[in-house]
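As you look at this complex, bear in mind that one protein chain is not there, while each of the others sits in place.
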Amino acid sequence: MALTKNDVYKVATLARIEISDEQAEETLGQLNKVFALIEEMQTVDTTDIEPMAHAQDISTRLRDDVVTEKDEHEALQSNAPSVERALFLVPKVIE
Amino acid sequence: MMNKTLKELGLGLRQKEFSSVELTQEYVRRAQTLNATINAFITFDEEQSLGQARVADELLAKGSGHPVTGIPIAHKDIWCAKGWRTTCGSKMLGEFVAPYNAHVIQRFNEQGSVIQGKTNMDEFAMGSSNETSWFGNVKNPWDLERVPGGSSGGSAAAVAAGMTPASTGTDTGGSIRQPAALTGITGLKPTYGLVSRYGMIAFASSLDQGGPMARTAEDCAILLETMVGFDDKDSTSLSRDWVAYSDLSDSSVDGLTIGLPKEYFSDDTDADVAKSIDDAIKCYQSLGAKIVDVSLPTSPLSISAYYVIAPAEASSNLSRYDGVRYGHRAKTYTDLNDMYAKTRAEGFGDEVKRRILTGAYVLSHGYYDAYYLKAQKIRRLISTDFQTAFSSCDLIMSPTTPSTAFKIGEKVSDPVQMYLSDTFTIAANLAGLPAMSLPCGFDQKGLPIGLQIIGNYFDEARMLSVAHAYQRETDWHEKRPPITREQ
Partner (left out) sequence: MEWETVIGLETHVQLSTNSKIFSGASTDVGATPNSQACAVDIALPGVLPVLNKEAVAKAICFGLATNATINKKSIFARKNYFYPDLPKGYQISQFEIPVVEGGSLTFKAGENTKTVRLTRAHLEEDAGKSLHEDFIGMSGIDLNRAGTPLLEIVTEPDMASSLEAVEYARTLHTLVRWIGICDGNMQEGNFRCDANVSVRRKGDSTLGTRREIKNLNSFRFLQQAIDYEIQWQIDELEEGRPIVQATVLFDPDSGETRLMRTKEDAHDYRYFPDPDLLPLSIDEAWIDNIRTSLPELPDSKSSRYQESYGLSADDANSLVSHADTAAFFEAALSHCDVSDKSQAAKLVANWMNGELAAGLNREQLEVNQCPVTPESLSALILRIVDKTLSSKLAKQVFDELWKGQTSVDTIIEAKGLKQISDSSEIEALVDQVIAANAQQAEDFKNGKEKALNSLVGQVMKLSKGKANPGQVNEILRQKLA
């Protein structure tokens, strides 16, 4: 399953990573090597095998519906690039 | 002081041979000096470290304390430590100061341990050589032109070079074991779920596990007692009865059955490595262990499955790095999407970008079944293989890596070649099994070789005991690289 440069652009858009034409070219070559590696998976038949998402076959734990966190917005926003009146500022969102 | 194990240092503190403040100052000074060469640390904060040391001294004066009280420990820069810069080896978090403590860091703090500094690592834990860090390469203390392994390269090099008594690392595909093997130290990846991942910056959620890295199995056991424990902030954290790993009570090897997977003993492995492993197995035999052949038939596909699952989870885990609430933000951009695209292009290195793109692709519309689902099925097969193998043996052993430390720059331009250095370590992550590496020799170039032990779920105590038994018979773990002897 070989990728095309178009695939690279498409997935870069999905992942919101800007790439130049040159980078796309280079990435394409490397990704195709990775995909050749991944392709080896197809050599084994897994028809009736149950996928394994977690090591242990257990269920998720449930938390009591209690408020445990207090207002710490100053500390939590201390690394923000742009904050005003406790709001995170971003370039205007166009609907 | 520098050659003492963590255990010995603990005794020294309790016997008042030195204080935690003295110990910390000594180690920070030494580490800072060597750091110019090795580059194992990204951040020191002597003020914070000494503050903790003073608290530790008070605890020790009262006669209370834990084995790690007062001991300076280096933590991989993947653990959020409140008030400490936490970078994950990335420009994206280059100036991020964590506003909270990871659960594991909290446990160390509560037991009076000292954060000596934050160690260098492959960016976002993606790498096997510590060559992808925004903060520069880490040098292997045994040969400064070679890599220490990765992604916990800084943690491994720091211990190997005597810059720290012990460190913590994380292991997603071998990132504790492989650098431990390449630098001649001991490192362990616990059963998935034993060590809380809260505050451990996520790479691949279903594979990541934090663990100890130190000179000896005994030291690893001491650290493990602090690291293991239920955390209600981590839904994948397991609640288990407390185990006194450092008892090492199971040290008798007599009657132990050791399985050697034939898939891990091939001609692709360096001759020197094969020889050292062979000697190690013979040592175990001499102690009374029985050796059997086992098979892990699906394990050749571990790398393929891993390079679908890990990038897929990573691509999603790293979406939060968007320049909105913390971290790097591009200086110029035209609109919101441009801001995202430039921020992430600037903030991430090439390997991280490659994995994000791979991950986004395998999860994208139409490919989920062929890739992600398929990989999870392979994962099931690999796990079943191990269970079958464990029905005829107690522990599995193999080389940790097929070869010793390679030269800096040798593999960095060929990702797949780099990935192949994890060929023996990845399967344990996919299955969630505990696995460790301990030093078992050197090759003709004087580079360390590691022996891998893989246990069944929750068998850490036995693994550490068995490793300890080997370390009582051999002295590979006591060897120091030349650079430390010069100090």
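Letters A and B mark the chains as written, and numbering starts fresh at 1 in each.
Throughout what follows, a contact is a pair of C-beta atoms (placed from the backbone, for glycine too) under 8 Å apart; a residue touches a chain by one contact, two chains touch by 3 or more.
Computed from a prediction, not measured in an experiment: that's the story for all the values here.
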Of the residues B:60, B:158, B:260 or B:363, which one touches the chain left out of the display?
-> B:363
Of B:56, B:312 or B:389, the one touching the omitted chain in the full complex | B:312
Which one touches the absent chain: B:83, B:99 or B:402?
-> B:99
Taking the entire complex into account, which one of B:264, B:307, B:340 or B:406 touches the absent chain?
-> B:340
Give the residue, chosen from B:118, B:197, B:215 or B:462, that touches the chain omitted from the document.
-> B:197
Of the residues in subunit B, which ones touch the absent chain?
-> 79-80, 86, 88, 93, 96, 98-100, 102, 197-202, 204-206, 232-236, 312-313, 315-316, 318-320, 322, 324-326, 336-337, 340, 360, 363-365, 368, 372
Spell out the interface residues on subunit A facing the chain that's missing from view.
-> 14, 16, 53-54, 58-69, 71-73, 76-77, 82, 84-93, 95
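FYI, only the chains that are shown with their structure count from here on.
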Note: in the complex, subunit A contacts subunit B through residues 1, 3, 7-8, 11-12, 14-19, 27, 30-31, 33-44, 46, 49-56, 60-61, 63, 72, 75-82, 88, 90-94
So, in the complex, the side of subunit B touching subunit A is made of residues 95-97, 99, 191-193, 206, 232, 235-236, 238, 298, 300-301, 303-305, 307-308, 315, 319, 322-327, 329, 333, 335-342, 344-345, 348, 353-354, 356-358, 360-362, 364, 370-371, 373-381, 383, 414-416, 419, 431-433, 457
